[in-house]
Every structure is written in structure tokens, then in C-alpha cells.
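The complex is shown incomplete by one protein chain, all other protein chains being positioned as in the whole.
Let's look at chain A:
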Amino acid sequence: MDNHLQLHLALSTTSTRNLPRNDEKKRKFDESFSDDEMTSNKRTLPLLIWNDNRNMDCGCVDVEEHAVVGWPPVNSRMRKVAEHHRRESTASNYVTVDNGGGGGGGLNSMYVKVEMEGIGIARKINLGIFGSYQALTAALMAMFGKRREMYKLTYRDKEGDWLLAGDVPWERFVRSVRRLKLLKKVW
């Protein structure tokens, strides 16, 4: 072990503990999350967005699932506020979520806003992870804590028309849906 300090800065290729990375090399998105990087890279990788959790029954993500301590950097007060709002938004009535654009490329970019009659704050749901109307509706009902028979699912398509969901095949629906709205059934 050296007994005096040296300015001995190695370029990344000689670094012993870290994944060598050339300064010039661009890090592509899919490369960032490839398996071998995950094991050899010292950094802990997040987290939630890429977790393949298909279980939408609860409609929300448990705080305990997040393995990265202290991330995102919100203090305990803010965390409590967020928890509180999460509980509120699943219980309350009028949640309006506006979809900037459904369809499009890839599993992760099919976010659709969901509105429920009576709720002020919108939610967003990733349509890409569902395969059928049934799965979607089940997840929505769980998210809002409502009973399926009380609501009907409507959607606005790319022409701007509001339609009752379920008439067109699922794949076509997913490509054309822009916004979802759950309306109370009028008896």
C-alpha cells in the first residue's frame, strides 16, 4: 500500500472496481439495463418503472417494493403526503387522467389517462400490459375501489369521438384509444 499520495488517476479502463466505460461510448437505453451490466456495475439500478410487475390487482405500488433506499430523494414528510394522496386517489370519485396519445411504440409508452366520474385527480394506466377488455376493466375497478357493475367504460378515439368500449377488437381499440372515462351507469 502506498505511503504517500500520488496523483495517479487512471482512465476508466484501468479502474479496478468499476465497469470500464469509454468516455466516448454512448450508452444506449437497452444497453443500460442489460443483464451483465446489472451484475458487474457497482451502481444499484432502479427500480419500479422497469419492473415487470403484471399484478395490477392492487392498482398501486407498495412503497416496500422499492429496493433503493432513499430514492427518490423526498423527505419523510413528503413520503407521508404521497402515501396519503395515493390512498385518497384510489378511494375518491372523480379522477381525470388525460391521455396525450395512446398507441405508439413499445410496451412502456402506452400510457392512457383514466377519468372516473366524481374524481378530481387523474390517473394514468399503461395499456400495454393488458391483453383484453376484461383485464383492463378489472384493473381499473381495483384501482378506484369500485364495483364493475356500477360503471361503464367509455373512450375517446383519435377522431375525438366518445364510444363505449368493447365493440371493436382489443388490438384495434388499443391503437385508437386516446382517453378513458368511467361513467356511472344510469338505471
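A few points about this structure:
The rule we apply is simple: contacts are C-beta pairs under 8 Å (C-beta built on N, C-alpha and C of every residue); 3 or more make two chains touch, one makes a residue touch a chain; residues count from 1.
The rule we apply is simple: contacts and distances are computed from a predicted model.
Between the names "T-complex protein 1 subunit epsilon", "F-box domain-containing protein", "Ribosome biogenesis regulatory protein" or "GPI-anchored mannoprotein", the one given in UniProt for the chain missing from this structure view is "F-box domain-containing protein". For chain A, the residues touching the absent chain in the complete assembly are 1-2, 5-12, 15-19, 21, 23, 26-29, 32, 41-49, 51, 53, 60-61, 63, 66, 68-79, 81-82, 85-86, 88-89, 96-98, 100, 111, 113, 120-126.
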